[in-house]
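Here the complex is missing one protein chain, while the rest keep their positions.
In this document, chain identifiers A, B and C correspond to the written order of the chains, with residue numbering beginning at 1 in each.
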């Protein structure tokens, strides 16, 4: 399909703007735009068609099952979209006076209180824009905490698991820490022996996801916590998998000191094709003084922004964070209330049911009950039929399912990481399981059909190597390189004699 | 795809309702529901997926070109959808006091004034819910008008053209009138000679579309008007084709006494898969006393509902008409303002351009410039290759266009009635013309591909005869007749060894 | 003109291809005297931002039910419309499509209508439903047209306790149909079956609303029986929202069930657009007005849906059609289907019980406060009539001054009830809201 720039015609336009009768301004010659930007020129009807057509070439939760492991692709209630669009939220300026923003501040405060209760800790900052920023913020808190204790220089190392998401090590580096990696043991837990070797008085802390990215709850988590607290280090909880344990087990009770929560995962902010998200952090009282400013506080019945936090690390994002995300997540939490536990129970039940249906057909690296997700391996398919996790993923598209996360976590070869979430129906899980089993049969009977998959998407398998090599990252207008134009295959398939 | 009833499971539900703590009511046993209705039982996520999937099996203007003749499928601005949803409009009760509905009444009054100006007449009622109800209302006005003159019994006949839309004769019968049909002459005008034979003092009036359903402006319309007015009869203007003449020629000036306007055509109310619409009528002052009640009137700066119209025919629809439709159409008119003429000019230009590109490849029954639409015939294709208008229509689907209106008007064999509207781009018209021309070539080279079309829709050609014979008009639950289930063709096409 | 795509260059190329030198020339077939020679006298064009501001100002001059505690009903109700309904209706493929004449392009809408027809038949206990009528008044006229052709009889009986809007529309249509309309009075808020039977001699059909306009539950089965005995077709005018708790008209012998669909999934919207529903027994299927969708298969044997029984319709049968309707209210009927799916059978029952329960509470509170019910003996559904000891109009004015709209003043349609208000209570009202109503009426 054409790019919107390829549909552009000089002289067309979409919107008409108001033309107040005031003098035309004078822009100093040396600052004036010399050459108009080549933005698309289309009338509104064609703009809407363009993006409508783009949407039909995309797959969302509304389209179907989307078991993308570690991403918690759950239903996004439409009422939340309606509420976030209320003028009182949508058209509110962040510098509006506090007394004229009480509703927004109260909503943020209520959300903070809910996140504090769910994580079992004491203070919350909603400021971080996503999980990874929550991680970075958490590490900054650690530095500030140790600086206060004169240990900042000594404590230069953060321990992460070999199952960790890439953001963990990346955040460690960005925060200026050294990295130490702990192995995973035979049951999928952190290898405690190895951990003991790694942890000493130079250790600032641990970053861990629990349940892990393997979908397994660490059976020695109390021991792990003791090891770090024993040397005065801190524990950071990567909350990406919180959907497994709401109301069931709390990070604070496990011994974690800092938690980030991915609002776009556990609390249903629509993922928007890549974002937005929200990564609030919740901490133990000992860390509260270092939280970003401003803090949203309640005094008697008035809500305020508190900037007076001398020990604060400062600001990690503009203003007070992605408010629209807060509205949706608060609404989601309120739709469950105290029975939020049912959300996590159902997520875990769905995952274990799928696991039960699939464990015999695929390799299961750790034979345990899973939490909200589980990781299979296509190791055997690859050895016996040359079918990789990628082939399975692409073939699932023909069955109208979004593929799981593949090749992560790295400790599992040919990994297929499957997370169904709580909002799926049993029929959907069964249909997906049937497809996964059919694919195993196809791998034996007709591997070609898997290698050539997908067959029913707008494009066949795409050449990612070529993309990286040529690095065409914007439209070139006149000089646009000719990556060979769409062959008019469609119509030929439809039996047209010539590509009409 | 499954019906929503086939996705239902006892015990599931979508919405939660408030449970005010009041006593449970007692329904008298003999009136109480004996057996619960088998409404669908699904959780909200599956409901949204169901209707999202349904939408992907449907084609709208947002999807692409939709030249459905006589239906004026133009762009529906999204701002109108936003405005109609303003609480002040959306949540307003029709019995709210007048002083608390001034904004709504003013909008209706302003719309009335605009329609009066566009049609060149004197008084307007927005009450009719669609064009055909406008027709019926207009005929009721005629009866009331003649009754007042003691001619009601004598004037028992309405003349319509053989090109008339089916609603015209149907309305004539429903209004209790006899029908007389006038022929179309060689240039596509009303046959004036024949008309003279038909019209006498028993004639109540004429119903005519101008431009006609052939897309032709009647060259003798003044003479036609004179004939009817000569015998004291009235002229009714079927406004379905008004998109051709806004600001260019006015029905009132042509001599028509009553006009209906299809707001969903000329003034862009989204067609909603079949409706809603709006069919306001505008009349000459002599007919104003008979208009439906209430009338929306302005007194100094106050807007009122006037029920005090002793000669009124009464009410034809509940309350004051489909208000939401008025909001959208008023907004559409305001987006053009006095330059509304450009809308019609462009519609006519687009139509004539398409006509110029297609007239040599298809039969053109009347070789004239057209107005906003034109009618071609596949007569030659049928004679030479056995390709019918239906085959052309179905094949157009493969080229991703909605087919034109076919087999109407009845006076043209194998009719293809094409109306592009003003909101289409030249590129779109060219692509459509290319497809129409390619189809002519295909008819000669490979007629089979046309006969088997469509090839790229969710279903192949459907058996309409069987549908009418079996008349399965609702889901039968347990006893649902087995119209053979979907063959799992899809996956086989995708090379799956067994319908997985 | 932000909706137009043609550039100057486009225009020139197109005029050249057509072989004319100006757009003006395209209109040469229009007699010179009929060419409009000035600019239309319309208000100035507005860009989107200014257009929005203008309509926001108009909207702000209306007092809607989000700004005033309202107990208005009388045919249009403030039930909650869930967000999923808006989300579905805003899908462009549905919103911007038209009548599915080309079924292969329109399976989405066609299947949705088939599902809607099923839901309406299930609720009403009928065999066939059309794809919608204009509203709750015109479907009554449609029913008369069906009944007239089915029975050949010259009269139609409508109960006085039927929504006046419905009665007025039926009266407007009747002359064209060659029908005479007879009304049967109510007795203390209910229709008497014997009076009805006598009136129905040689009537084509009997239309009665249940729950009736006063909110009272009629002895519906008795009314249906009375009509049948008189040889007239019983037609129940019902509220879909009531059919989770009240018996389906088909179960007590009605030949047709009709009504206003607004209460099930449409906003009040100052009375439209909404949908009217019309369902009937199989014997009337070939006399049904409007679109009907039927199930069939394609050339590969795959299930699909099409408009069917079209020989009833104007585009085929012309002057012999069962109706002149073509554009209907599909989108609003779709809203109804989404809404009913969201409620499900349990939700629909709960909804009915909640409204009824709140009504009982409200009546009690009003009686305690010294008000008199117009029809104290009657069981009511979500509306009831209460006497306010002065003109209803005045009571409304006084209560509105305190921010409460207490309901519809019945005097307008029922001379005997000048001092009576029709109070509607939906699930959007809380007991606390009811208390505010009582307060407003007392203080006023």
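Everything below uses one rule, namely that a residue touches a chain if its C-beta (ideal position, glycine included) is under 8 Å from a C-beta of that chain, and two chains touch if they have at least 3 such contacts.
These numbers were taken from a predicted model, which means no experiment stands behind them.
Partners of the chain left out, restricted to shown chains and counted across the full complex, are A, B, C. Looking at B:11, B:310 or B:481, the residue that reaches the missing chain in the full complex is B:11. The missing chain lies against chain C, touching residues 48-49, 52, 56, 66, 80, 82-83, 87, 90, 92, 427-428.
Although one chain is not displayed, chain B still touches it through residues 9-18, 42-46, 48, 52, 77-79, 81-82.
One rule holds in what follows: only the chains that are shown with their structure count from here on.
Looking at contacts between chains, the pair that accounts for the most C-beta pairs is B-C. Of all chains, the one whose CA centroid is most distant from that of chain C is A.
With each centre defined as the average position of its C-alpha atoms, the distance from chain A to chain C rounds to 46 Å. Note: centroid distance chain B to chain C, computed from Cα atoms, is 20 Å. Chain contacts: chain A has residues 9, 12, 42-46, 48, 52, 77-78 touching two or more partner chains. Multi-chain contact residues of chain C, defined as those touching 2 or more other chains: 1-5, 10, 45, 47-48, 82, 84, 86-87, 92.
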